[in-house]
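All protein chains but one are shown at their positions in the complex.
First chain written, first letter: the chains are A, B and C, and each begins at residue 1.
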């Protein structure tokens, strides 16, 4: 059955898989020391316009979030996150497993506003009991957010400034980064992120790879002995080439951006279909995840024809649901969807 | 340059990669719920002759060791390991990161004897201060060991009996399991392991896969909510298919055993070459890793022609070195080696 | 200066200190195996009317909360707490340091209602993504709460029932338990707690002891090897007598209840003073902590005469402040307060 259930229903982009095939029998050194990994690092540095950037590759999103945060946080610090942030809600307590608290901030459609952040920090800094509290050491945000929404460059700039003023590090989770950067609404670029963040990821798993997230430390900010910390947390692959070759392919001829852009185009086509069919949007997402409001009986019928994801109960008779496009979504899939609606 | 440096110098066995290619565009559900993962589980259950076995797939060896041990150990327990065990020496403290101590046992050529284990446990149980000490909760062994050596079935049986008598769980790290089971010296089978262990792994990374270790809980012994524990430790892949498809291929038509057996044959050919050339063995390993003793000057010359791994200093003038075969070693490689020696 | 700043401004109740003095030179075995500790255990069992209760003594509140929760929770579980709960807000992330998340519930004046708990649990159990979330394993409540408020026996009964129905353990933090049980508003007794909770504490630090919290596991529910877990977390005192003798004194002739009752009487006298002086209450607490609303200028003047605790900003011109009575508060102190107001 055609599936819009999420953006990881297929394997790797064919070009990525082809490169794995072509390089498969070359003997290479392990643990990310091979030439393809080095080449991928260099291509990402260039894409970020940041010659001093340090780039590492990890396998999955929860893994990279927990590892980078526990490396960035000092013993007495926790991480601020919008209450809907993936680390706060859907990573099984991986950050807490590292001994650090996730401090939650009020959010709107997945985003925390600079004003909210500033107010929280000022309140904390004025609290006489703060030596008995968890100190804020970093801000976690995602781009796009869990609701598919985007921060403007102006908002990111403000969040970054506030973090610096208050001694926090800024970490941006880019599990779906390509779909954010290529959105019609985005005014943000990779070089912008490299200037504003202390660390950020370029997600591969949902944007063309079989697995893998590139972790970027702009300007040479990688924590000391970071690969040892990765090993200690079980995140170091013997065959680092698996990640290196994939990201090398994704950052050759801007494949990462191209397939993200194509996905966004398909998303626009999908939005058009929903509009034509008069299906109301649950919220307005400018990225590859679209949230719709369906009457429950209709939803049950539709389930028999296409796959999509139940998101949350909206009211007694209606549900919010998610349809996700990805690089693997085809014209054919969209036609099937339109027919099914 | 031809490389005998380790057994993960190449990518995946071509048949494994072919299956990834063939299934690449099929939409599948995530997190190990896809049909290929289920099929791989079933094939492994059959290979273990254990219909109740529970099988999970994780990405790497350090990861799986730390996760399974922290799930098997209770709060007040540590894990016994030969002093040379991978978890004790070369996993950057990943077990300790989970809050559990690795208690080391004397070993010989990587193996701990039943007698050593029994004596240690009896001494512990007679210690009046044991409430202030870390309690032994599990025994970690590897098959083959870090020195390429093997336990006999009789030894495994004894270790298993002692563990059961003293309330320990037995965990066997099979990162190179295939090369052990297919050795000319082995009298052990997968069904044996399923009867003797509380958990064991079937290593993929070093035996034909790009990445991945199958984790077997014989007889339905998987810890409760295990996948949640995996997620909490960053080990759950969104595209679980990456592991499932590979292991499904490895356990189709006994590929895993076949390529292990071929590797063992090549290892025997390599041993013959060393013998012909009069290179002395540092220790007698019956598996794919061979440990030789080289005069230092000769070693430096040889390094210019083939890749191998420095193991340890033997005496002032000599070094122990390791040559590893794998499924990707070719006849040609062996000829090059013979010429170089 | 006379101090109502908190309820731990003085040392130990004189009768407690006298017993430390009287027993000081008796040689005793360590780590809580001495006869006074055993006697204290037995007296607490009787006070709880629970012959199977297991009782341990720990040094401080944050320590006991983190240790007991990490022993009660299973790997994949977190603890539910009202958002204002001490573990959620003012223990520097000690629970998270043990690797478990604190999941926060909406509260009113420090209390979580049975309805709120039930709704949260039902929502969680209906969530399709719960395998990616932290599972609720226990409910943390305090009696009195951080706002000095009390649960009725009916409310505790309901919370306990809901916990049992949904597989949660119920833990009650009794750092100020005596002041709660002896309140004019309380309809709860120690035997009630022993029937309703899986674990609870009887706070000593704030109720007559120099330090120490008694930890009660009703009906023999102490986790296996608990003292080893305590040792592992640095909570085991060599001279366990320090805690045993103090609690033995506190539970001789019901001293604990008597000095709690006297404190409550003094609190009522203090409330009368505030009423006479027309100082408005910020909230209505029936225990030894009283929360008042002061105009800021007046507050600054008052600070020069008596010590009290700033609680939070109420509005632009007013502050909420806390005045705490304890067993060490004297008639004289209250007269000084009245004169100062």
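In the analysis below, a residue touches a chain if its C-beta (ideal position, glycine included) is under 8 Å from a C-beta of that chain, and two chains touch if they have at least 3 such contacts.
What you see is a predicted model; the values in this text were computed from it and never measured.
> Which residue, A:37, A:70, A:104 or A:246, contacts the hidden chain when the whole complex is considered?
A:70
> I'm checking contacts with the chain that's been left out. Which of C:211, C:249, C:279 or C:321 qualifies?
Selected residue, touching the omitted chain: C:211.
> Of B:25, B:133, B:283 or B:340, which sits in contact with the chain we cannot see?
Of the listed residues, the one touching the omitted chain is B:133.
> Please identify, in ascending order, the residues of subunit A that touch the omitted chain?
With respect to the unshown chain, the touching residues of subunit A are 31, 70-71, 74-76, 99, 131-132, 135, 223-225, 227-229, 231-232.
> Just checking the interface: what residues of subunit C touch the absent partner chain?
Subunit C touches the chain not shown through residues 1-3, 5-6, 8-12, 14, 17, 20-21, 23-30, 59-64, 66-67, 91-94, 97, 205-206, 210-211, 228, 231-239, 241-242, 307, 328.
> Under the stated touch rule, tell me which residues of subunit B contact the chain that is not displayed.
Against the left-out chain, subunit B lists 76, 78, 89-93, 96-97, 99-102, 104, 128-129, 131-134, 310.
Everything below uses one rule, namely that only the chains that are shown with their structure count from here on.
> Tell me the chain pair with the top count of C-beta pairs in contact.
After tallying contacts for each pair, the winner is A-B.
> Give, as an integer number of Å, the spacing between the C-alpha centres of subunit B and subunit A.
33
> How many angstrom lie between the centres of subunit B and subunit C, each centre taken as the mean Cα position?
About 50 Å separates the centre of subunit B from that of subunit C.
> Scan subunit B for residues touching two or more other chains and write them down.
Residue numbers touching two or more other chains: 228, 231-232.
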